[in-house]
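My structure is below; once you've seen it, I'll send some questions.
Left out: one protein chain. Kept in place: all the others.
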Amino acid sequence: MNVAVIGGHASSKKMYSMAQETGRLIAREGWVLICGGGPGIMEAACRGAKEAGGLTVGILPSFDGKEANDFLDVRLTTGLGYARNILVVRAADAIIAIAGEYGTLSEIAFAFNDPKPIVGIHTWKVRGLKQVNSAKEAFSYIKAVLKRRKK
Amino acid sequence: MNVAVIGGHASSKKMYSMAQETGRLIAREGWVLICGGGPGIMEAACRGAKEAGGLTVGILPSFDGKEANDFLDVRLTTGLGYARNILVVRAADAIIAIAGEYGTLSEIAFAFNDPKPIVGIHTWKVRGLKQVNSAKEAFSYIKAVLKRRKK
Amino acid sequence: MNVAVIGGHASSKKMYSMAQETGRLIAREGWVLICGGGPGIMEAACRGAKEAGGLTVGILPSFDGKEANDFLDVRLTTGLGYARNILVVRAADAIIAIAGEYGTLSEIAFAFNDPKPIVGIHTWKVRGLKQVNSAKEAFSYIKAVLKRRKK
Partner (left out) sequence: MNVAVIGGHASSKKMYSMAQETGRLIAREGWVLICGGGPGIMEAACRGAKEAGGLTVGILPSFDGKEANDFLDVRLTTGLGYARNILVVRAADAIIAIAGEYGTLSEIAFAFNDPKPIVGIHTWKVRGLKQVNSAKEAFSYIKAVLKRRKK
């Protein structure tokens, strides 16, 4: 299973910790962490996933990958700029959105379009988007959704 | 100048009229109308633009273009599905969002990312998005923004 | 019908004339000319199409369209760089390749992949690619193929 963590380049300490814990939970479950590969929430999720021995993939906007964070096992440069956001969504079986700016909003919208299961933590209020307050709740929500799907 | 009208496949009669008038105003100004090429708001905007002798372009999700509305001068099939939304935004100098569902939300988000000038009519409430109540107001807003840019 | 003319940024005088005549023939038939929007072969085809009162569309690699030639009715910026080549192929009902470099080769290959009818004039020798020596022959070949398809 691929689970994407989406969120902004910048993040508060609180949200950074939240993303890090989310990454840890994803890795412990044996899921591959997909993200946009950059700093902030993306870095935090990758850091957490690597702490738990997980596999991390960054789908990067640039041609050269200089924006890549230090916790990526796989760095995929695209040269597409923000158009790579759609690829993060399409590569994911489920998505956890943490805080975030307009890039994150575009990914939330795409998740509803495709559609892909998604849950948010302190992110954009979007009609139909389930929001929770902790990494654990987000993880449990996604786990339950993916379990139901398999049946 | 390219001005995109974005909005849903389905639309109320009121929003259809609004989009049609928006298309007319765009065409009268000599702007090219860009849209996703489908039914609903997209069709209405194209219909209005053609009434005013304008040029209409649809950037379509499918390979075969069967979803194309009847008022397109240029039908561009992409085979990208909803990923074509980013192309609508990138091809536009400015964007008018009318009502709409998640696809429209993804385009609004991309407009802030790129960034491109955008105004909404009864569409998603998104932080930073100027909303107005009529085609005329939307048109005037975009016209003023594009004028300022040129200087 | 959309017919794409593909070819390089640079071109000999002879190939420029060939592309210009191809553009004229496309426009006279009432087909929309699709191209990559740039200089060289693309410019020549657009110039020819405009001489014959046709409609021209350029799908441009950049965000700002500064590479656009002067004979485009519709300028679609993509910000995708050479990845826009696939969009030229996908938007076309048929393709005429004239001379060209590696970008043109990628489009020829994509035409066989999709697949789309294609003919070449003094372009890359590719297995299965029909090559002719004049704009008129290329035009006639494409016209016959499109006619057969409709039936």
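First chain written, first letter: the chains are A, B and C, and each begins at residue 1.
The rule is simple: a contact is a pair of C-beta atoms (placed from the backbone, for glycine too) under 8 Å apart; a residue touches a chain by one contact, two chains touch by 3 or more.
Note that the structure is predicted; figures quoted are calculated from it, not measured.
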### Task
Taking the complete complex into account, tell me which visible chains touch the one left out.
A, B, C
### Message
Looking at the full complex, which residue from C:Gly58, C:Gly79 or C:Gly103 touches the chain that isn't shown here?
### Response
C:Gly103
## Note on the structure
Touch assignment to the omitted chain, from A:Arg75, A:His122 or A:Lys143, lands on A:Arg75
### Query
Hey, which of C:Val5, C:Ile86 or C:Ala138 is the one touching the hidden chain?
C:Ile86
### Query
Out of A:Ala19, A:Val32, A:Ala45 or A:Ala135, which is the one that touches the chain we can't see?
A:Val32
### Summary
The listed residue (A:Val5, A:Val57, A:Ile98 or A:Ile142) that touches the chain absent from the view is A:Val57
### Task
Pick out the residues on chain B that sit against the missing chain.
63, 79-81, 83
### Message
Applying the definition given at the start, please give the residues of chain C touching the unseen chain.
### Response
82-83, 85-86, 90, 102-103, 105-106, 108-110, 112-114, 126
### Query
Which chain A residues touch the hidden chain?
2, 32, 34, 55, 57, 59, 63, 73-79, 87, 90-91, 114
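Methods note: only the chains that are shown with their structure count from here on.
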### Query
Roughly how many whole angstrom separate the Cα centroids of chain B and chain C?
27
### Residues of chain C engaged with two or more neighbouring chains
63, 79
